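Working notes for the structure below.
Apart from one protein chain that is not included, each protein chain of the complex appears where it belongs.
The chains carry the letters A and B, assigned in the order they are written, with residues numbered from 1 in each.
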Amino acid sequence: MIFSESYHRFIDELKKNTGQDPNQCYQCAKCSAGCPVVAAMDLLPHQVIRYLQLGLLGELEESRTPWICASCFTCAARCPRDLDLARLMEGVRLAVLRLREGNRLSPADLELTPEQLEKLPAQALVSSFRKYAK
Amino acid sequence: MPRIGVFICWCGTNIAGTVEIEQVVNAARSFPGVVYAGDYRYLCSEVGQKLIKDTIKKENLERVVVGTCSPRMHEVTFRKAVAEAGLNPYLLEVANLREHCSWVHKDPAEATPKAIALVRAAVSKASLDEPLTALMLDVEKRALVIGGGIAGIQAALDIADSGYTVDLVEKEPSIGGRMAQLEKTFPTLDCAACILTPKMVEVAQHPNINLLTYSEVEAVSGFVGQFDVRIRSRARSIDPSKCTGCGICYEKCPAKVPSEFDMELGKRKVIYVPFPQAVPNIPVIDRENCLYFKRGRCRICEKECPAEAIDFEQQDEIIERRYGVILVATGFDSMDLTGYGEYGYGQHPDVLSALQFERLFNASGPTAGQVVRLSNGRPPQRVVFIQCVGSRDIARGQNYCSKICCMFTSKQAILLKEKLPETEAYIFYIDLRTAGKGYEEFQRRAAEEYGVIYLRGSVGKVFPEGERLLVRGVDSLSGRPLEIEADLVVLAAASVPRRDAPELARLMSINSDRYNFFDEAHPKLRPVETHTAGIFIAGACQAPKDIPEAVAQAGAAAAKAVTLLSKEKLQSEACVAKVDPARCSGCLHCEAVCPYGAIAATETEERVRGELLTRTVAEVNPALCQGCGCCTMTCRSGSVTLQGYTDEQMLAEVDALCLQR
Partner (left out) sequence: MHYRYFPGCTLKTQAKEMEDTALAAASALGIELQELPEWQCCGAVFPLSDDELITLLSPVRTLAAAGGEPLVSLCAACHHVLKRAQEVIKRNPDTREKVTDFLEVDYAGEGRVLHFLEVLRDDLGFDRLKEQVSHPLAGRKIAAYYGCLLLRPAKEMQFDDPENPTIMEDLLRSLGAEVVSTAYRTECCGAYLSVTEEKVATATAEKIVHSARRAGAEALITACPLCRYNLENIGGPALPVYYFSELLAEALGVAALKEVARG
């Protein structure tokens, strides 16, 4: 069942927290067209919304896309339906983190050389832990 | 207390299915003044009307109340029936038992008491009804058409062919509108000029059409049948009786400015006709840019004109005339795309709007019909078209679909392929909307015969890279990001109302929708009328539309206009406002709020302690008043009443409703 009761609960929560209604999207794919990191995504940004519309939440949970999204807000700046997809991506990320009760990133995962770590701005580390761990 | 008859309609099961008719009839019998109460299955039928007429005579009824559908539907029917039985038609009241009651309730236990209350209110009001009479007004047998695009041209011709005189007012130096800017037209690909110019010539030659180009409407007053209009005919600086249209003046003129007709792509002279087939073929001097008007020196055209037609001293002409009807056909603009920075419009010469691209095909256009890149003058090898730029965009554009872009984009891709068969054409679309006779077939031909590549998706950004434009987009069907190196990018800009549309709407007291397109009186049943009687609309000023639709609408509007013009007299609204001069303090707040300009100051004389004094009071022109009642609410001394809806009548209704609970 795609549109189960738990789907509606999830979507209501998502709408409340992000202020965005996935059903407002008409699938023009402008978001995907402008996304700077789309090449690395398994689901294109507009497909993420489509999956939300169709209730394909399991697939979203498995997708790399929300973790590739860089929160650059390019999609939100141009969406003709005035949707802030960056917010929806955040909503999906949070939902997955909470569902799995685990972090997506832990310090042990970092594959950075000491020189890189030396040069890498602090903000990058703080940001990624804020995005990928709760 | 007048003798009142009450008739309750079942409306089949529409009312009777939810309202206990018998209870309502019984209750009505007990209301003050009611001497008869009955019901019938369909009161609006011949039989139902006869029942009312017969009962009026038999029971000597002096007022009639019907409990039926909304007065918007059948008030006129029942007024006529009442009048045929010898009563003044305004002694009828309608209780709306359908839209206001049975349709919005499910439970008879709720609906029935409400129906009784509504009938009681109507009865209370009816007992205070007074006979009213409408005025009979003259009709000026002359029409004004504003806007000389294809819609205005068609309407003017149709009205003129019916034998009435038409003044056609066009803002630009020539008629023709946007259609004159087009190369060929979908879905048949006939050349726009070939089908438009014969009509333009017909306008010029028609004995019943008086063409006023380079002219604008400045003021409108009056009412249906008698609109008084002031038109400013701007000085062309050319004597039309002398000009032969030889064109030497604009050949010799040394000053150039961007051409509006070529969407600023090319240049025109300062003395100019916008395009070779212009009607009338008489140039104008654009005084804002003319060297003589700017700096006091030049007058080369004057020296060169063999007909001595140049007249620098010519003044604007003011024309004041009365018209029976007005038809507005002022068309549309292409949306300004500077808000879409990602496409680089206005930043890069090879990013064009569709209307600009259309001009490239035209033999008299900025490139003399060569489809080339404006950056280097070479023909493009790859052209990317982007649809829905500004349309269907609630964030930066218009909420609506502009309706014509799917078709004109396919058309332009075909024209491109015909001219440059080797050039690739890509079209990014969100949805393809090709509803119309021959339209779907046309689009399929573009894809199948001409090899135009349709990409379902969008473009994120256009990156100028070296000589070319890198178009980054996505094809949503395959789920693939795409990068296309293009030479030209063509943007299907949304159709929007003319910039001065709100001003024109105000001048005419007609309504506009939230985008400033002019509003029809009813979206289905009165598509070419406005809310102001006697003013009609046609063409793209009402909503985006293509030529076939604009022409059909123009014909319909002309027919409506002719129907009015053919009447000897017109009946005015009878429920109009009336000022009691004895109470009026002359503050004239009512004048300020009246949307129809129906209230004016007048002088009244009165004797105060033996002395004759004059003072200012308000007066309603019953021919202009539409009975909206704004003035009655504004009047602080309560001296304006709306006849048929007096304070006493309204309070009687309210009292009757309160009594119920």
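Heads up, the rule we're going with is that a residue touches a chain if its C-beta (ideal position, glycine included) is under 8 Å from a C-beta of that chain, and two chains touch if they have at least 3 such contacts.
Values in this document were obtained by computation on a predicted structure and should not be read as measured data.
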{"item": "Chains shown that the absent chain touches, full complex", "value": "A, B"}
{"item": "Chain not shown: contacting residue from A:Ala40, A:Leu54 or A:Leu99", "value": "A:Ala40"}
{"item": "Touch criterion as defined above, residue of B:Leu470, B:Val562 or B:Leu657 at the omitted chain", "value": "B:Leu470"}
{"item": "Interface with the unshown chain - residue positions in chain A", "value": "16-19, 36-37, 39-40, 67-68, 70-74, 76-77, 84, 86-87, 89-91, 94, 105, 109-112, 119-128, 130-132"}
{"item": "Chain B residues touching the omitted chain (full complex)", "value": "340-342, 347, 461, 463-466, 470"}
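As a convention for this text, only the chains that are shown with their structure count from here on.
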{"item": "Between chain A and chain B, centroid-to-centroid distance (C-alpha), Å", "value": "46"}
{"item": "Complex contacts: residues of chain A adjacent to chain B", "value": "26-30, 32-35, 38-39, 44, 46-47, 74, 78-82"}
{"item": "Of all residues in chain B, those that touch chain A in their complex", "value": "342, 388, 392-397, 430, 456-461, 472-474, 476, 479, 481"}
